[in-house]
Each structure stands twice: as C-alpha cells, then as structure tokens.
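Missing here: one protein chain of the complex. Every other protein chain is in place.
For subunit A:
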C-alpha cells in the first residue's frame, strides 16, 4: 500500500525532519489551521482562491484553510519574535486541486524558517540543512535568484514608472515579456493608443462616467501614457542583458562567471552577484557540491509571488510528474508587507514527508 499523505510512516518522517531542524536550535511553532482570508488575498490576489479552500465564519468573515505556514509564521515573528530566530513546524496544509485528481488536497509539510543574520550564511544554512536531511534520495536540486532579476530591473536606465511596472510582474513571465517588448520598442504602439494620444479631446465620444473610476483617474492615465510614449525605448543592449539573465541555465560557477560579465555592462546587479558568490562560498563550506549545482535564471518566477532572492527546489531525478519534494527561498519583501513597515531578512524551506517516504521506498 502507498503511504498516504497523512499515514504513520509519513508522520514518523515528519518527526525525523522536525528533530533535525530543532537540533539546529529552531523553535517549534504551531499555527491555526483557519487563517483570515483577507491577509492571503491581499498578498496573492485572486489566484489563491484557486489553490486554497475558502470558508466563512459569521463573525470573522472569510477564512482559509492554511495553504502554507510561511505567512502565519512571518506574522507571528513580526509581532513578537527576536532577531535572529529559527523556527520549525510540521502540520497539514490544504490545497484545492482544480485539474489533477491524483494530487492530494491535504498533506503534511515540515518547514524550517530563518529570520535575521547574514543572508548568504542563512541561505546556505537552510539549503544545506534540507539537502542533508534528504541525502540518499535520488533528487535533483534546482536553484535560482530572483534578486538578480529585480536588481537588473532597478538598474535599467529608464523611468521609475517602467521599473515599477516590470518589478510588479517579475512573477508573471508572460506579462513581464510583453512589457519588456513594449518598452524596448520591439512591438509598435498599438493603433488604439496612437489614436487616443492624437485626439484633441479624448472624451469627445466617451459618454457619461459610469462606476467608481473617475474621469480624473482616466485623465491621469492618459498623461502617463503620453509620458510613456515620449520616453525613449530601452536600449537594445539593456533588453539583451535582461534576456541573458533570464536565459541562464548552467552550473552555479558558470552562471556566476556569466553574471560577472553581465555586471560589467550592468553594474546595478553587482551587489546581487556578490551576494550569489558569497552564498556559493557559504554553501561550499557546508559541504554542498557547488561545482555541479544547477542554476536557472528564471527558476521560481511562476510560484506565488513572495520569493525575492535565493530560490531552490529538490525534485525527483527522473519523475518530472511528481511535485517537488522540497522548495524554499528568501522572502525579505514579505516581512516588510506583513511587518507594517518593519522588515527582517528571512529565508525558509518546506519538505513534503510523504514524498520522501515514497521515494525512499521506491514506491514513487
């Protein structure tokens, strides 16, 4: 019989992983299963409804069955935690499955979160700890760093409005690409925009205002569009550098050397590249085989939008259809959002013990 997502073997594995994390000084924490929906909806938007179960409480309003622990753990830390701090947890998470009936709707997750401290060291500690806990399984690690792409966007020689729009869509590759093509003048200004900007009175045939969005807001956007149309396109060179970062797919040392070349033309990513270099050193010092470690420039861009630095995952070496056994990453920006102005560097990762059991016993 297959070990269920909640069976005894799975719980034993969860306990083993939890003990490893506690051995590193992590404080075991628990969170409520029912979480207020508004916080999660504010962070993730409507997409979270496709992934989480929503229910309603007559007094508290919409509640969600926790889709992960990160958000409640961060909230608890921002309210009362000291610095630095390590936490671990184990418990059920709940995921709606809209397409694949084979995927479990509730499963155990064991996690390790690290707040504060030196980011390179903390990243290496979380990655190496999880790698070691999963040693002996036939897994393929994947790594990336969203912070490099974000630094590249911040460093573009263009308007703040364009940088803000690109940063907002770092996690939505298709729209990011559409924006980049537009700002790089790779696609012509659409006819509708051209016509709108040429009109003396854009509201000539607009009819009455209907709804909450006021004429003033429409006028402001037209001004933004006009300013945008008058802004020179991004240089071909800069667009090519962004493309080069997105297309990186090599061992970590080779990626590091490519990024150092890119940083010559794009000094804005210098600090992020130094950070990667320091992280790799810290990982090597912890026994990670950095020389063969894969790195992808686009890894982590299609997950829920809170990772903004180092990202990693461990997948079964041959079974691409299985969900990742472990995933994690750095989410400094999330602590700023949930900390109401206060921010703490934070990195963490989660393991799915039922997959560990299945793979270890050759039953995947």
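Miscellaneous remarks
Just so we're on the same page, a residue touches a chain if its C-beta (ideal position, glycine included) is under 8 Å from a C-beta of that chain, and two chains touch if they have at least 3 such contacts; residues count from 1.
Quick note on the criterion: contacts and distances are computed from a predicted model.
When the listed names "Tripartite tricarboxylate transporter TctA", "Thioredoxin domain-containing protein", "Ferrous iron transport protein B" or "ATP phosphoribosyltransferase" are checked against UniProt, the chain not shown comes out as "ATP phosphoribosyltransferase". Within the complete assembly, A:168 is the residue of A:154, A:168, A:249 or A:360 that touches the hidden chain.
Taking the complete complex into account, A:100 is the one of A:100, A:160, A:230 or A:321 that touches the chain left out. Within the complete assembly, A:207 is the residue of A:207, A:341 or A:362 that touches the hidden chain. Contact between subunit A and the unshown chain involves residues 41, 45-47, 49-50, 97-101, 165, 168-169, 172-176, 178, 182, 190, 192-193, 196, 202-203, 206-213, 215, 217-218, 220-222, 225.
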